[in-house]
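Only one protein chain is missing; all other protein chains are in place.
The letters A and B name the chains in turn, as written, and every chain counts its residues from 1.
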Amino acid sequence: MPGVLRQGHLSVWVALAVLILFGVLRYDNFASAYNLSSFLGYNSMFVVISVGMCLVIMTGGIDLSVGTVAALASVVAAMLSPQGLIVALPGGVAAGLLAGALNAGMIAGLRLPPFMATLATMLAAKGAALSLSDNRTVPVDWASDFTALGMNKVANLLPWTILVALVVVVFAWVVVQRTSLGRTVLAIGGNAEAAHLMGLKTRRAEVFVYLFSGACAGLAGVFLASGYGAGQPLEGAGWELAAIAAVVVGGTLLTGGMGSVPATVAGALLFGLVFNLLNFENGRGTFSLSADWQSVIRGLFLLIVILLQARLGRPALKS
Amino acid sequence: MTRLDPRLAGLLVALAALLVLNVAITPNFLNMQTLAVNASQVATIAIVAVGMTLVIASGGIDLSVGSVMAVAGALAPMIFLSGWAVANPGLGLVASIVLPLLAAAACGLFNGVLIAHLGVQPIIATLIFFISGRGIAQVLTNGQLQTFTNPDFTWLGTGRILGLPVQGWIALAVTVVIALVVRRTIYGRYLLSVGGNERASVLAGAPVARVKIATYVIAATLAGLAGLIVVAQNSASDAARIGQLMELDAIAAAVVGGAALSGGRAPILGTLLGAIFIQLMGYTLIANGISDEMTLIVTAAIIAVAVWLQRGRRV
Partner (left out) sequence: MTEPLLQMTGITKAFGGVPALAEGNLSILAGEVHSVVGQNGAGKSTLIKILTGVYRRDGGTVRWQGREVDLRSPREAQAAGIATIYQELTLVPQRTVIENIVLGYEPKTRFGMIDWKAAEARTRAVLDRFGIDIDPHRPLGSFPTAIQQLVAIGRAASMEAKLLIMDEPTSSLDEREVGVLFGVIRALKAQGTSVLYISHFLDEIFDVCDGVTTLRDGRTVGSARVAELTKLDLIALMLGRSAEDIRRAGMTELAGSARAAGGETVLAAEGLTTGRRLRHLDLTLRAGEIVGLAGLLGSGRTEAARALFGMDRPTGGALRMGGKAVSLSNPRAAIAAGLAFLTEDRKTEGIIPDLSVRENLTLALLPRLSRMGVVDEARERRIVEGFIKAIGIKAAHMDQPIRELSGGNQQKVLLGRWLAIEPKLLILDEPTRGVDVGAKREIQAIIRQRVEQGCAVLLISSEFEELIEGAHDIVVMQDGRTTTRLSNPGVTEDQLIHAMAAGGAA
């Protein structure tokens, strides 16, 4: 089943292309190496958590805990940073996996609704992050190689984080497209009871998506600590909703059973790009929109996407 | 109530146990001050949570309540600090309460229309205002903190009646009125039927779209009311902070109170008790020297347990 550009996902790629073209034509430094690398560096965090969220949503679930789990992982990674990247990176991801395991246990084990289970984990992770960090930002050890991940760039252009993110994206894509596990993920979202009666290993797939989402959130937390030099227990508020928005913009329905990993990446980048373009527009100085406007415009953008989907998407399936 | 829901009974028992525990271990628990502090803290959550319960009963969810609080909270001081309101203090006060509530209701109307007429999933539709509502409030106030002294208005958040804070009475009144609405009115019946089986409700002649829109309008209006109370309480309006994370507190209270996310149940009284339970649990921990962070973790556990107790009814 080929089809990065399958119908229905096409619009998100077109929108991405149009916005990039707009930026290149309108702003001088838009296509500069500096802008590209800082844009990719910042958004690699959102790409990673959005991909994790995408798989969860494909099963018809949701993971509200990714934001605070990322914050927790950033604290853990920052605390481990004196041991170097080789310890801090797995440490941060492990913190994410732990939260993912908690979600998986509640959802696949105790059969709690994902919305509520991950809401509980969201609060618990925030509590854990605050108590580990003693309610302060945790500075990383600048002497170790920990910050290399977040701050160094390949060929002075591509941040390492976006390359790591790319690996995660490809992994998720292959799993979804080419493995029974991935197809089970989609089948659960389509019709959970049917998937069970068809003899699919549904529990295993559910456990997998929440672990994966947790690991992705953990990785994003490591990116955060490494790229900005501190573990930040209060960061990550609203990230879960940004990730959900990216998945939706990428054309994945929240009811599950459908979706595309690449289109989700495009959705995440699209959201970041709106911000980036606004900054440039402010920089030109013709008119100035305060930072407060940015969220208004993001909301408006989401509204437009949703209205388009409501128009285009509905006749796709007969009930 | 013709029959006492066993889940409500369980919550009452848990609440009673918590009270007894507090009487035993928390110093100075049994005085008016403790009651007033807790009541004023829980009131806004309870008010929003009652609206949230209606939304959840319809099979939806409303993430925008915190942002709607910010919008209403930002508008009120702008109105009563305006020249016109200073010249007409009586009318100005009324306007500074009614207009923000209307604005909040308009937000709810927007949510409701997206959901009922365009078929957008509630979580996504209300995500729009979650993201942009607070931005709108900040744009309205230029991102500035508005402080004021207006004793008439701040009475909403600081006044006392019979020793209890005004907002506590408001929360109580809201609970009773909405509980009666759910139980006695045709809207309440349709709400439960739409949340329980939407298709069947359409075929039985229920005005599904109208019921849903009304539900989001009520929830948003109640959120607006809570926003006004927060502003009155602080004698200041900070659009960036009013109602932050309120959607989660409200959902938690509703679920602990016995609402099921699958819809079709609206235990309004349970929601009030759920809000009180979460509040009192937090108070117990903090009054006994346990940190804020642990409170979050305990709240998480309460939510998980509450949901676990409901499991098995329907997935």
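The working rule: contacts are C-beta pairs under 8 Å (C-beta built on N, C-alpha and C of every residue); 3 or more make two chains touch, one makes a residue touch a chain.
Just so you know, these numbers come straight off a predicted model, no measurement behind them.
Among A:L110, A:L197 or A:A291, only A:L197 touches the chain left out of the display.
Of the listed positions B:V98, B:L145, B:I186 or B:V305, the one in contact with the omitted chain in the full complex is B:I186. Residues 2-3, 184-187, 189-190, 192-193, 196-197, 199-207, 264-265, 314 of chain B touch the missing chain (whole complex, contact as defined above). For chain A, the list of residues touching the undisplayed chain reads 1, 174, 177-180, 183-184, 186-187, 189-191, 193-201, 256-258, 316-319.
The definition used in the following text is that only the chains that are shown with their structure count from here on.
If you check the complex, the residues on chain B that touch chain A are 61, 63, 114, 118-121, 123-125, 127-136, 138-139, 142-143, 245, 248, 251-252, 255, 261-262, 291-297, 299-301, 303-304, 307-308, 311-312, 315. Chain A contributes residues 62, 106, 110-113, 115-117, 119-124, 126-128, 130-131, 135, 192, 237-238, 241, 244-245, 248, 254-255, 290-300, 302-303, 306-307, 310, 314 to its touches with chain B in the complex.
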